[in-house]
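What you see is the complex with one protein chain gone and the rest in place.
Right, chain A next:
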Amino acid sequence: MQTKQKNISTGAVFLFFIFGLLFFVLAGRFLFIQVTGEAGGTALSRKLETKYLRQDILEARRGSIVDRNGEAIAEDTVSYKLTAILDRSVTSSLKNPKHVVDPKKTAEKLSKYIEMDEDEIFKLLNKKGVFQVEFGTAGKDITHQTKNEIESLKLPGIMFQRESKRFYPNGVFSSHLIGFTENKFNAKTKQTDSMGSMGLEKTMEKYLKETDGIVKYDSDRWGFLLPNSKERITAPKDGSTVSVTLDKKIQTFLEDSLNTVQMKYNPKKMIAIVANPKTGEILAMSQRPTFHPKSREGLENGWQNLALEDSFEPGSTMKVFTLAASVQENVFNPNELYKSGTYKVNKSGVIRDHNGGQGWGTISYLEGLQRSSNVAFAKLAMEKLGEDKFRNYLTKFGFDKPTGIDLPYEATGKILYKWPIEKVTTAFGQGTAITPIQQVQAASAIANDGKMMKPFVIKEVADPVTKKVIKETKPTVVSQPISAETAKKVRDYLGTVVTAENGTGKRYKINGYDVAGKTGTAQMPGPDGKYLQGNQNYVFSFLGMAPKNDPKLVMYVAVQQPEVEYYADGGIPVSMIFNTVMRNSLQYLNIEPSKTETKKAEAIEDFTEKDIKSSAEELKSRGYQVTTLGTGTQIIDQNPKPGTKLLEGERIILRSEGQLTAPNMKGWSLRDAMKLAKIGSIPLQTVGNGYVVKQNIKAGNKLSDKDYLIVQMKTPEDTQKKEPETDEENRGS
């Protein structure tokens, strides 16, 4: 018993020590971890973070590109991607299913919103063994509205993923200037980002680029936010807004007219620039071929922004600057005579006027300008100005170096001025190659009273939220090659190119505005260096400004190799672009302030039983045209009926009792004639369309419901052509 007890107590002591030791080891470990925060050599706190700390990306938006009035040209928009969850395991309670429960019904409903057949959707939704399915292109780019509509159907398992994409709301819109973005993998953020690949999207990347934000938070193992855990947010930073000098309206006019010409004449190339000469702002710039910024269709035809990356022989538009130099040096006497036709440069070199060297006999220098005589300008440059002085002016007008416009890859022109023949041809725009933007810059000196303005396209860069301006372009005067007085004289001379009987610029006349400008027809060197032959193988161009006295716009248009029948018709496509864009833009710029005046519209009251004479007087004084029928004094019917809303100047017919007689209906519209026939119950027969020129029942003769009233109608265009004839006929009636 004793020994037994002893054995037990030694066992107890032994156990006591073992457990005591164990206790101390554990307690020591606890203390160690508590104090050092390390276990197994790694910091526990970091391990904890990796286990429970989640981080999400807060997507920022790439900066927008907007026009001068803040209208969007390129912006990030949000779209949604449709996915359907098929896996049953996500549904925890059957009352609130989170996966697609009824594929048939879901397919039927979805097929109304996305471009996919019900059957196809049904097949997708029945796929076995997948967690979720997507719907290819049909399920991408879903708008916010469609997303809301689908969500309102409350289809279980149908989910949306937010995506942002670059959107160009205007389609083809100065595409080579604006450029486009592409999705590229960013190694730093390990995400695909849209990055500018061309044009302003590329060169302004620094400003447009957004910085995504990050949110970090503690979560449970399912990713839910733990209560009381701290969120750590780095706010996303949207890209800056870049405002360009383009005007959406003017650019649209330009794109539309370029499309029209493209369709009709299919030229190889077209370039057009509209600028404000007072500041150098580019208001519109486009070219053909071009491309669509979203699909990039057409990009294979060239990446170059031709307005500044392409230098070519300008042709006669160059004469503008030779003229300006001569006027500035007081050597241009418009009335002085010279012999046109040919000009001998030296023993071997002869230059000819463009009508095969025939010329127009002895004419004045002004007529030489109007007829675009090469001889006149060769004489001005070589004999009157002298070759060195002329060369000096080429530098002053900025043809030696790029304009420095805020766009990349600007080409440098090439002035050929070594041999005598080159010096002469440069005076009228051959041999020497310059860019369109150089011509626009130089023309700004003539339009802006001598001050040459540096062209620019970026108006300002601003923060999208605070609107704080980060960068702003101020107009810069490059130089003043000519005086204000010279500029005005040159514009007047150039005005005669458009207005004169023999002016080459006659087709650039715009109703209501005085245009000053110069046409150009440049030959094109072929692959062998020789000029190409043929009616079409020219670059037809026009450099113009309007209104002449105080030009608001300068515009350059060049059309290369349009499909025209005759050489002389080559200017038609150019004028189609210049005239439409110039006129619409001037009107658009002008029309804004005066919008108040308008014709009134009233509802016509009931005149029945009123006195016909006084009613007619009253309606006339309100601006309506009134025709009365019948011999009575009291009105029995009226057309239009009471309550009809009618614009001032419209015709109202009042009828009283008694015999009806025909009014003189010359110039009446079809509807007015019908108003008459209806109120008098007169059978009416109309021949032709437009406006009444002839009536079978002459004015003053009796009308009845038995005899047909036959009116002959003609369109205004036909009427104008046969004016004298119809006049006579009417006098006879």
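Here, a contact is a pair of C-beta atoms (placed from the backbone, for glycine too) under 8 Å apart; a residue touches a chain by one contact, two chains touch by 3 or more; residues count from 1.
Keep in mind that, in the parts below, contacts and distances are computed from a predicted model.
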The complex's invisible chain, by UniProt name, from "3-isopropylmalate dehydratase small subunit", "Glutamyl-tRNA(Gln) amidotransferase subunit A", "Monovalent cation/H+ antiporter subunit D" or "Cell division protein DivIB": "Cell division protein DivIB"
From A:T580, A:T627 or A:Q695, residue that would touch the chain that is not displayed: A:T580
Selected residue (touches chain absent from view) among A:P314, A:G398, A:G571 or A:G630: A:G571
Contact with the hidden chain (one of A:E182, A:D256 or A:E329): A:D256
Residue, one of A:D353, A:D449 or A:E650, that touches the chain absent here: A:E650
Hidden partner chain, residues of chain A it touches: 253, 256-257, 259-260, 263-264, 506-509, 511, 571-572, 575-576, 579-580, 583-584, 587-588, 595, 597-601, 639-641, 644-651, 667, 669-672, 674-675, 677-678, 683-684, 689-691, 715-717, 720-724
